[in-house]
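A single protein chain has been omitted; all remaining protein chains appear in their positions.
Let's look at chain A:
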Amino acid sequence: MAARCAGRALSRAARSVINAEYNRAARSQTVQRLTCTAAPGSSSSGQDADRLKAVQFADAEVQDILNRITGLDLNKVFQPVKQELKPPKYRLLTDTQLEEAAHKAGTQAKKLLKMPPVLPERKPIEEVLCEDKMLEGMDKAKYVFTDITYNIPHRERFIVVREPSGTLRKASWEERDRLLQVYFPKNERKLTPPPMFKEENLKVMFGQNRHHAVLNYCLVQFEPDSAEFKRVHALTYEDIEKNGKYNLLWSTRLFGGLVWHLISSQRIDGLLSDMLQRDRVHDAESLVHLFNLAHPQSDSALQAQQQQASGLELLKIYADCECQRPGFIKLALQVYEQTKTQSSA
């Protein structure tokens, strides 16, 4: 979504008034990516801050790792969503047809697992177009003018408010969302956010372990860069992290966002220990690799660079340097190595 918006905005240079902030964010992302690839890992001194830019969420490498960690549990992805009851259809298939059907199911699952974007929070719009003193006091209500032309992306539409004091200003983000829902309604999106997104009600949902339902509804209701979206997501991730309920989001498309949030706040210990408990050692390695990519200035990243570590050594370096619960991770690694030697012997 971010790439598509950026492409359209760049081609419509004349209408880029509202899109100025978004343009700047997209362009700065591409600039950072160029600096990442230009200087491959020369990290001898921690002073080269320009070369060691941390990766962003939308980079191909990060997305790759996150997709791998998310896992592909077909039973969970195709979990029955509440729908109308229809009688089941039975089909007679040969072996090859069965394989094809399973392959198709795999690709469909990958589509369903496409991650929602993590964008920086949008800055409020405060542009005043005109102040007409002579229109002051003409009416007690505001006039909100929307452009209904069909072919414009929603981010570039003109939505403009004329206050009773005569000022003509651009509509704020909340007003924009509301009016776009009035004139171009999306399925299942309400004009006022439902009471589920208040703090008390969210806690009830978390108590019932319905985090994925909360996040899916949040995706439908709010724009990805709005403050409300970020707040709900932060609360959900905090609750998961506090209670260690990482498995609720595993193999859903919301897992990548959770991982990214934990990595940005540098608290991946709980998730690591959970992965090691469930014997997902490769996922744990990719997680630590992602952490090193995202925080290239940290101790574990620098040491890993020096020793050119990979696999279990990455985990050991991370456990030594940055971890707050090193004991558990080292123990788990020992157990894993023992089982590996036993099974090979």
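In this section, a residue touches a chain if its C-beta (ideal position, glycine included) is under 8 Å from a C-beta of that chain, and two chains touch if they have at least 3 such contacts; residues count from 1.
Here is the rule we go by: contacts and distances are computed from a predicted model.
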{"item": "Name per UniProt, for the chain absent here [options: \"Small ribosomal subunit protein bS16m\", \"Protein AUXIN SIGNALING F-BOX 2\", \"TTL family tubulin polyglutamylase complex subunit L1\" or \"Actin-related protein 2/3 complex subunit 5\"]", "value": "\"Small ribosomal subunit protein bS16m\""}
{"item": "Touching residue (missing chain; options A:L98, A:L112 or A:V182)", "value": "A:V182"}
{"item": "Among A:D64, A:E99 or A:D132, residue touching the chain not depicted", "value": "A:D132"}
{"item": "For chain A, residues in touch with the removed chain", "value": "14-15, 17, 129-130, 132, 134-135, 138-151, 158, 160-162, 168, 175, 179, 182-183"}
